[in-house]
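The structure under discussion is supplied below as structure tokens; questions concerning it will follow.
Apart from one protein chain that is not included, each protein chain of the complex appears where it belongs.
What follows is chain A.
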Amino acid sequence: FSWTCLFYTTHFYHTLLNKPEMQYEMETSSSNLSAVLTREQGLQYYRTMQTMRRMELKADQLYKQKIIRGFCHLYDGQEACAMGIEAGINPTDHLITAYRAHGYTFTRGVSVREIMAELTGRRGGVAKGKGGSMHMYAKHFYGGNGIVGAQVPLGAGVALACQYQGNNQVCVALYGDGAANQGQIFESFNMAALWKLPCIFICENNKFGMGTSVERSSASTDYFKRGDYIPGIKVDGMDVLCVREAIKFAADYCRAGKGPIVMELETYRYHGHSMSDPGVSYRSREEIQEVRSKSDPITMLKERMLSNNMASVEEIKEIDVDIRKVIEDAAQFAISDPEPPLDELCNHIFANDLPMEVRGTNPWVKLKSVS
């Protein structure tokens, strides 16, 4: 028998819109607020999200073993955001985010091996060990950015390039609830709206900017409305289909040259802000447990697929086993790959330049730098 697709007809995403005319547009254009999930898509989304989850949990482990050091901001709980966005855009579209970037690095095409080896600072890492957790790049993926909010104007700039080159591509620029108050974000909103840049500004609202809840940081917690003159959509960020459909709508809107759009994805992170934050001093363990049991994005997808006979329990288990292998293999690689060679310390200062000399720690140490 064929398990081909699932057709949702009921109110599948909470569409809170800041412009009444937007509501109307969405109702008429998105086929009665429904989405179609095929079996292939379902399995693919499950596999991708579960891989992200397992990868982050492995990173947690390696960090506690002191094999990963420095900053490590984990994404578990928010997988539906990254997966839904990737499912709603094309590989040729562009994406930029802040430092909680491992999930996006994966959905944008970098292997788990290369991500983990970058976290452990080895030569096989996607940035050859020179970037670390917050500075991973891929084609049409501009990191990984450590300075809160700086990635948003950068994303608007990528969108400008898309418009300039007339390539019908869009840029997704992500930021958190903590960053949402940054002045440069409003500067980006202004220019994007003025010049009708094809930029989708997305606030991943996981309720906490480090240890500060949204109520304590923001005079207005309606982040989807912060764009003021820019239409905004609020979306359930724990439901991968909601995210996907919302992104599709937003991408079409931008591609049609109507200008930017703001989106708020309501989501949740299970870990603290980073590995040095236990994450329970500003919220209760009960709260974390409740989200895990009631709104976990992977569990929700799995249950939907199982209850609609789109996949069997065995199939899901097989995928899990497979993912476990992938993660183990990646972790092994990340642990055993050698560190970057010292003679490459000063490389990559300038692009397409002749080799040059770089001063070492004292005047007698002259190091070589090649592009």
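Assume a contact is a pair of C-beta atoms (placed from the backbone, for glycine too) under 8 Å apart; a residue touches a chain by one contact, two chains touch by 3 or more; residues count from 1.
Just so it is clear, contacts and distances are computed from a predicted model.
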Review point. According to its UniProt entry, is the unseen chain "Integrator complex subunit 9", "Chromosome transmission fidelity protein 8", "Pyruvate dehydrogenase E1 component subunit beta" or "U3 small nucleolar RNA-associated protein 15 homolog"?
Key: "Pyruvate dehydrogenase E1 component subunit beta"
**Study point:** Touching the absent chain when the full complex is considered, from A:G84, A:G103 or A:G143
**Key:** A:G143
Review point. Of the listed residues A:S220, A:Q332 or A:S371, which contacts the missing chain in the full complex?
Key: A:S371
Study note, to complete from the structure: From A:E40, A:E287, A:D322 or A:D353, the answer for touching the chain not displayed is A:D353
Revision key, fill the gap. Of A:M55, A:M116 or A:V158, the residue touching the omitted chain is A:V158
Review point. Taking the full complex into account, what residues of chain A touch the chain not shown?
Key: 94, 96, 127-131, 135, 137-138, 142-143, 145-147, 150, 152-162, 164-165, 171, 183-184, 187-188, 190-191, 194-195, 347-353, 356, 358, 363, 371
